[in-house]
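Removed: one protein chain of the complex. Kept in place: all other protein chains.
Moving on to subunit A:
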């Protein structure tokens, strides 16, 4: 009962609880800013360091806390809660934790307010400092920036834990008995972070939809407190204006962070996923850990090929072989990287740029593949230094470029080389065979990106701009016509070439 407490003690106690609440909010929010905190110890006491702890006061946070408290104190049935949530650059958000400062009826009349309660509140704040570094949201908050940001919301009243998902865990930071009740500080944190990885694949967000502040400094010490201080004052979804408020404040938040250019965005999204997965594993075995992992893995594979568009096309044309019978011959192998080539008939479809065709062939056949290599001879191509091209590429008779196959039923040697069984006249689907690829010096391991996957994915890099020549601009005939000129030039410089060759020897 309050009558047992002297007025001075009551006043002191109220003050202690009020400032304790404010300092609690500061500690929690500062621990989620994404930076390491460092404050100095001072042997000479200053009047402003409540509970003898050096805890900085971020003005916006104090303002928000005072606004939420609205002159009241945490009491029975009136808890002060700080909700920490994560918001991705795509707009998805998820509650991570809720810190609750509650008061219950259990009183301790004998305790001395000005001394014991004060010191115990100080110890409780230290415990809060320790525990805020231990919950899963800490690691997530340290990695925030490109893909997601951490936001806070302070509210007063009933504790709402429904947004934390199933299986959330609770950790009690501590309790302090006072003559008017027992102060309890606890944290409920989400354990199921699988939501994030799954959600990412439901959306195919355009890269350009995100604000790119290429040259803005990344959020660092000076800037961060201001942005975190933006009130994350969203209310329940049924309030329209609440949402609008959220959009505004969070848009502001987003622009002040430097999001990376598109390519990096993909890469960093990939790197974000492991963080979420690690978080899921950290506190509680996730409901479907395998599911989560696979989602992440697939995502990794799905997203990356989209980036180099040429490569993706090449990949796709390889997978879905051309349907027209006429191109099942040489067109197949030769035109695998350039769709347009098929259109100009077989002859011209034969690579106008022999170098490119050679590249196309060698690219298609992976290293260490247990198949006969392409049977084109470099010698048959009119290349300068053709003699230096890799040998053993097959005899001239089988060379489709010298003697293009006449009709579809006669498969190209290249096709034959890629067939697992040399079946003829087979459908387009059999042209390309999935070969079990075992790159040297790599072992079957659990890493998501092993050497084999890497090689497969990056086997078809985009064409160099200098090498991709438009079909209509040149044809084989033109090439042949220009050859005498080229030969003349080379003959003129023959001394130079000889000198070069001597130098090599």
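Details
In this section, contacts are C-beta pairs under 8 Å (C-beta built on N, C-alpha and C of every residue); 3 or more make two chains touch, one makes a residue touch a chain; residues count from 1.
What we mean here is this: contacts and distances are computed from a predicted model.
Per its UniProt entry, the chain excluded from the display bears the name "Autophagy-related protein 101", taken from "Autophagy-related protein 101", "V-SNARE coiled-coil homology domain-containing protein", "EF-hand domain-containing protein" or "Integrator complex subunit 4". In the complete complex, the residue from A:131, A:150 or A:188 that touches the missing chain is A:131. Residue A:49 is the one among A:14, A:49, A:158 or A:478 that touches the chain missing from this view. In the full complex, subunit A touches the hidden chain at residues 36-46, 49, 52-54, 115, 120, 122-124, 126-127, 129-131, 133-135, 138-139, 142, 171-176, 278, 281-283, 445-447.
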